[in-house]
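I'd like to ask you about the structure that follows.
One protein chain omitted, others in place.
Moving on to chain A:
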Amino acid sequence: MTSLFSKFEGTAGALGSVVAVGGRNPFAVVIEKPVSSTVGIIEGRETLLFGTNNYLGLSQSKNAIRAAQEAAAACGVGTTGSRIANGTQSLHRQLEKDIAAFFGRRDAMVFSTGYQANLGIISTLAGKGDHLFLDADSHASIYDGSRLSAAEVIRFRHNDPDNLYKRLKRMDGTPGAKLIVVEGIYSMTGNVAPIAEFVAVKKETGAYLLVDEAHSFGVLGENGRGAAEADGVEADVDFIVGTFSKSLGTVGGYCVSDHPELEFVRLNCRPYMFTASLPPEVIAATTAALGDMQAHPELRKQLMANAQQLHAGFVDIGLNASKQATPVIAVTLETAEEAIPMWNRLLELGVYVNLSLPPATPDSRPLLRCSVMATHTPEQIAQAIAIFRQAAAEVGVSPAATAA
């Protein structure tokens, strides 16, 4: 009998060697108790959290916690149904109106996760005979959405509007609609997309543009509306997709658009229709967190100042950090043999970051991916930098890795 599980032999071998090198499974870390937005108990120790995507610290928002408690008491803990059946309560529609108003758009759709928002919107908009153009470094949810779609999928070079333009021009005269998909901030590297240049390409080639602002919502732009706002080109972006599970500290995804047909997308979108809607307490907490975010623009300023402090600190101690200082800062190492002990040592010394190993990284080198929060104090950031310096020295991170 052929084993169903023989396909996992590669994973088993790879995981075995990661555990053998470092002593623990980096993909099975347990936060025993969150102490605050910036500190959690891991392996019984207070650990600085520098890998949680909780950019504004709102997972611990007092307003959101209270709203969740009140909603659960008033409405119960679940909807037990799909958005298009019994799973839409007043709270869900109100959140959609609030999100649409925040972005200054005609309408919004709220999904149960950010992953499902990309899966649903991309697969539904791009149908048979259409063409999807994806940035090569797109998130898995974008690739998976393209696999669920019947459209032809073309990949273009990361953050390269000229390469996209060339690929669109090759399709001149080919029937079918064209949809370009890019992200505001890339989750692994912190790279910011040149949205204004993508808009220029879209206009010249008659394509539609979707921007996934998952990591840039609440982070970039004067009002926190993301990379499109920062570039002053929101009106030319057809669809913005995002998540509540980063800046707003809860869970769920959304799509906003001025296209009135979004109403019909709802009735054709399988990841929206065939899953239960978010429970009332999550919707209420998200609405409250959106209010917090709008009421406290200073969080965004503090976030960027903190990102600059961490980034400058990494550069100062000779680490190969991301090009730009955004709240996602990746430290690139040359080999997994360096990255795994370094990650383990950081955790033992009291800093949690994300370990990313190839092929889940863009250029086949491992990353120590850090995310910064507005609620980190300057002292916590200084401590994290000192711990990085100690861990790099102890592990003997090679000089090649320090050449930026």
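Following the convention adopted for this analysis, a contact is a pair of C-beta atoms (placed from the backbone, for glycine too) under 8 Å apart; a residue touches a chain by one contact, two chains touch by 3 or more; residues count from 1.
One rule holds for everything that comes next: contacts and distances are computed from a predicted model.
Participant: Which protein name, taken from UniProt, belongs to the chain you can't see among "ABC transporter permease", "Nucleoside-diphosphate sugar epimerase", "Carrier domain-containing protein" or "PadR family transcriptional regulator"?
Facilitator: Listed in its UniProt record, the absent chain's protein name reads "Carrier domain-containing protein".
Participant: So one chain is hidden, and I want to know which residue out of A:358, A:378 or A:396 touches that hidden chain in the complete assembly.
Facilitator: A:358
Participant: Based on the whole complex, identify which of A:15, A:154 or A:386 touches the chain you can't see.
Facilitator: Residue touching the absent chain, from the options given: A:154.
Participant: Identify the residue among A:85, A:136 or A:235 that touches the chain left out of the display.
Facilitator: A:136
Participant: Of the listed residues A:105, A:139, A:167 or A:246, which contacts the missing chain in the full complex?
Facilitator: That would be A:167, which touches the missing chain.
Participant: Contact with the hidden chain only, please: which chain A residues?
Facilitator: Touch set of chain A with respect to the missing chain: 136, 146, 152-155, 157, 163, 166-167, 170-171, 358-359, 364.
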